[in-house]
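Working notes, beginning with the structure itself.
Removed from the display is one protein chain of the complex; every other protein chain stays in position.
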Amino acid sequence: MTQANDQMYEEAMQIKVLYFASLKELFGRSEEQLSAEGVSTVDDVWKLVSKGYDVSHQVLYSINQEYAQADALVKAGDEVAFFPPVTGG
Amino acid sequence: MTQANDQMYEEAMQIKVLYFASLKELFGRSEEQLSAEGVSTVDDVWKLVSKGYDVSHQVLYSINQEYAQADALVKAGDEVAFFPPVTGG
Amino acid sequence: MVKITGIAFDPWEELSSFQTAMKREGEYGACANFVGTMRDMNEGDVVNGMFLEHYPGMTEKHLEKIVQAAKEQWDILETLVIHRVGELLPNDPIVLVAVWSAHRKDAFEASRFIMEDLKSKAPFWKKESLESTGQTAEKNRWVEKNTSGY
Partner (left out) sequence: MVKITGIAFDPWEELSSFQTAMKREGEYGACANFVGTMRDMNEGDVVNGMFLEHYPGMTEKHLEKIVQAAKEQWDILETLVIHRVGELLPNDPIVLVAVWSAHRKDAFEASRFIMEDLKSKAPFWKKESLESTGQTAEKNRWVEKNTSGY
């Protein structure tokens, strides 16, 4: 593959995605390495992974273990997590 | 003494008076049986016992172990107490 | 339960044994408690000791009344109030107020309510023994007024 070819295609971004609680059960997995194309925000990632699933409750987002708004940008190597409202304490 | 004489003189009322904390030290006593004449309110009692003393701080009153306002009435056999603002806890 | 004690107490042991004895397993979801402890400094002076005077009889009655008022205002399962009297040393626990309830709002609010009422109205008085300085020998000082906790 030449340098010229590299620049013609948007490279797939490698990110780690975690799911917790009811979302983990719904998706049948707690963690995956995602090779995502055409995503820029954490909400783009959510739309990609939740396609085809019926998620009825509120979903919270985090990037690198900090809460993130839907429009927060993700970059290669980030750890993104999706989870329902918290119920500790 | 005849019944007629009884009605001519206001009898002295027997009450128990307690002092706490700095008031106890100022008066040099913690408790006394008072034979009080011409008193009706707890403030009357206070004026009687504190006459001649220089009490600079606020004084709280109680009758039978309940807080009392200055104009609360005392009757024979009551336990009256005088003390400074409380500082427990 | 309301206890006045002339002997040093360990608040954590008291909480542990009271909680076991009250037999409310599974019922309480919340316990909020407060421990007041004697400090070794007050108003810029070093304090070596303290005498805690109270009005026997009225003190207990008043504390029971505060607890009753809290029970009328919040959903409470159990309460424990312990207050020390007599001669105290720095770091001695002075007061413990604990409230058990199903949900946390009741325990938080009732424990603070009881503590504030106790500080402002229960008949206790503190006299501090202050450290002597070069000029003055050790002296005693009545604490004049509690400050508000709100």
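Note that the chains take the letters A, B and C in the order they are written out, and that residue 1 is the start of every chain.
Operating definition for what follows: contacts are C-beta pairs under 8 Å (C-beta built on N, C-alpha and C of every residue); 3 or more make two chains touch, one makes a residue touch a chain.
Note that the coordinates shown come from a computational prediction; the quantities given were computed from them, not determined experimentally.
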item	value
Missing chain: touched chains present in the view	A, C
Selected from C:Ala8, C:Ala21 or C:Met41 as touching the chain missing from the view	C:Met41
From C:Gln73, C:Asn91 or C:Thr133, residue that would touch the chain that is not displayed	C:Asn91
Positions on subunit C where the hidden chain makes contact	10, 12-13, 15-16, 19, 25-41, 90-91, 102-105, 107-108, 111-112, 115, 119, 147, 149-150
Residues belonging to subunit A that touch the chain removed from view	18, 20-22, 57, 62, 65-67, 81, 83-89
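Operating definition for what follows: only the chains that are shown with their structure count from here on.
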item	value
Euclidean distance of C-alpha centroids - subunit A vs subunit B, Å	77
Centre-of-Cα separation between subunit C and subunit A, whole angstrom	51
Centroid distance [mean C-alpha coordinates] between subunit C and subunit B, Å	29
Set of subunit B residues in contact with two or more other chains	none
Where subunit C touches two or more other chains at once, by residue number	none
